[in-house]
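Heads up, one of the protein chains got dropped from this complex, but the rest are sitting where they should.
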Amino acid sequence: MKTVPSMQVRFRYFQRMKRERRLQLWGIAAALAVLLLFSASCSNSKLEQQIEAMSNQLGILEDTQAIRNLHHAYGYYIDKCLYEDVVDLFAEDGEVHFAGGIYRGRTKGVRRLYVESFLEGFTAGKPGPAHGFLLDHLQMQDVIHVDPDRKTAKARFRAFMQAGAHETSKSPMGEADRKAKRKPTQWWEGGIYENSYVKEDGVWKIQILNYNPLWHADYANGWAHTRVGYLGTDAPVLYPQNPTGPDALMDSGWALWPETMIVPFHYKNPVTGKPLIMEKR
Amino acid sequence: MKTVPSMQVRFRYFQRMKRERRLQLWGIAAALAVLLLFSASCSNSKLEQQIEAMSNQLGILEDTQAIRNLHHAYGYYIDKCLYEDVVDLFAEDGEVHFAGGIYRGRTKGVRRLYVESFLEGFTAGKPGPAHGFLLDHLQMQDVIHVDPDRKTAKARFRAFMQAGAHETSKSPMGEADRKAKRKPTQWWEGGIYENSYVKEDGVWKIQILNYNPLWHADYANGWAHTRVGYLGTDAPVLYPQNPTGPDALMDSGWALWPETMIVPFHYKNPVTGKPLIMEKR
Partner (left out) sequence: MKTVPSMQVRFRYFQRMKRERRLQLWGIAAALAVLLLFSASCSNSKLEQQIEAMSNQLGILEDTQAIRNLHHAYGYYIDKCLYEDVVDLFAEDGEVHFAGGIYRGRTKGVRRLYVESFLEGFTAGKPGPAHGFLLDHLQMQDVIHVDPDRKTAKARFRAFMQAGAHETSKSPMGEADRKAKRKPTQWWEGGIYENSYVKEDGVWKIQILNYNPLWHADYANGWAHTRVGYLGTDAPVLYPQNPTGPDALMDSGWALWPETMIVPFHYKNPVTGKPLIMEKR
């Protein structure tokens, strides 16, 4: 025990040290504290950077989820002819690209298409589903990319539709079928969206809804027997000459089954990062 | 060189300072260390808050993903008449709302519906798919919202079904078709879920599975010719009078195609935050 001085002994030894020596020790402690503090400060700044990066990654995932919800919500509204609610999903300068035409402005072209054209045509102007009128737009297969600034985004989705009028339908389509003494209209449809989105005041909105119907098939006969020219693909007559027409024509033409076209992808091959390979290698 | 004292010179100068002066310098250093430390400490507390917020955001995304997986897993099980596994996806006090009835309690009402009713009816009581019996429930178009406390959540999904018995089927439905000397039963079906979820011990479970079939279509004729009253929509007879009946009636009635109804949304318009617009503006 004698050879190992106790804490108390060491403390007394410390007290007996010359004041000068003690001063030096305190000084060293303070200097160490300052050094350690700078290192902690640096490490904090590194943490802050890491947290900043993670916050951005997290934000991108939240944006992706918000855009999925936005498009899926659009799908549920459009099923049920809730067109006023569809229109509200667009940015003020939002656009619809559809059937060769461009409809511009939420309260102008976009509303003209959904409310003046579709709502009148499908439900005679009353938001909500018409009796015996089916218009299910199944939405799936999202490929969503948020831009680095997190203010804009692009997404590809697919729609698969079941549509038409029941034999007892009181909808405009049902009435038209009866008047024309033809069998009720019922069809399958497949199509692809390549949409743009914009975030305004923290809320994601549709910038461009670009829906490309690709094929239609009458229920009775299927896609093997779709009438060529099922929908006319001539350039539409523009507004205001056509009161429900588009504001401009799409640059790209459009084609329908049995023609087959590739709706351009907003993204490159996710593994190679290269554009489409259109020749056998 | 003479006008700029070297480090060594300056250090010697420091050593020659009066002890008193040196004491003051050390003291200032120590005081600075304490100040810097408090500031670092404050910055840490700010970091901690930021991390707490991010941890919550991250948790919500994980919850969303867990609920998507849960519902999609349900979909794969129900395709294959794996009803014991379906029942295990529910909370103890979970419910099914289906076809006008409410089935209460995982081991009671929920099990009664899936195991005593569906399993007996579709596979004669043996979990797993019956020969020649198709019951594909395609699941898609999720709109998921986790509540702020991260203990409950709501989600909308869509189902699209292909169902029926093959002409050679040994399933109860196939046998019934042959006995009745009718063509094999085969149909399309579309419907919407508006489900509730609860997290118990860190695991998301189904609180209320609320499936709303919306339309059926016999394969041969399609939705334009669905028989009115395809499924009876009278109020079901309750358990125990009906041994496989529900425990209670749904408040909301239910309707089937060619009637059209909007399954109420658990969320407001994602852009405006307002409820559905049911009048043309």
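The chains carry the letters A and B, assigned in the order they are written, with residues numbered from 1 in each.
To be clear about the criterion, contacts are C-beta pairs under 8 Å (C-beta built on N, C-alpha and C of every residue); 3 or more make two chains touch, one makes a residue touch a chain.
Keep in mind the model is a prediction, meaning the values are calculated, not measured.
A.B. asks: For the chain left out of this view, which of B:I102, B:V115 or B:I144 touches it?
C.D. replies: Touches the omitted chain: B:V115.
A.B. asks: Out of A:L32, A:A124, A:L231 or A:L249, point to the residue that touches the absent chain in the complete complex.
C.D. replies: Final answer for the missing-chain contact: A:L32.
A.B. asks: On subunit A, what residues meet the omitted chain?
C.D. replies: 19, 22-23, 26, 29-30, 32-33, 36-37, 40, 43-44, 47, 50-51, 54, 57-58, 61, 64, 140-144, 156, 158, 160, 188, 190, 192, 214-215, 217, 222-226, 228, 257-262, 265, 267, 269-272, 274, 276-281
A.B. asks: Even though one chain is hidden, which residues of subunit B still touch it in the full complex?
C.D. replies: Residues 20, 23, 26-27, 30-31, 33-34, 37, 40-41, 44, 47-48, 51, 54-55, 58, 61-62, 65-66, 68-70, 72-73, 75-76, 80, 82, 84-85, 88-89, 115, 119, 125-134, 136, 138-140, 160, 162, 164-169, 183-186, 203-205, 219-220 of subunit B touch the chain that is not shown.
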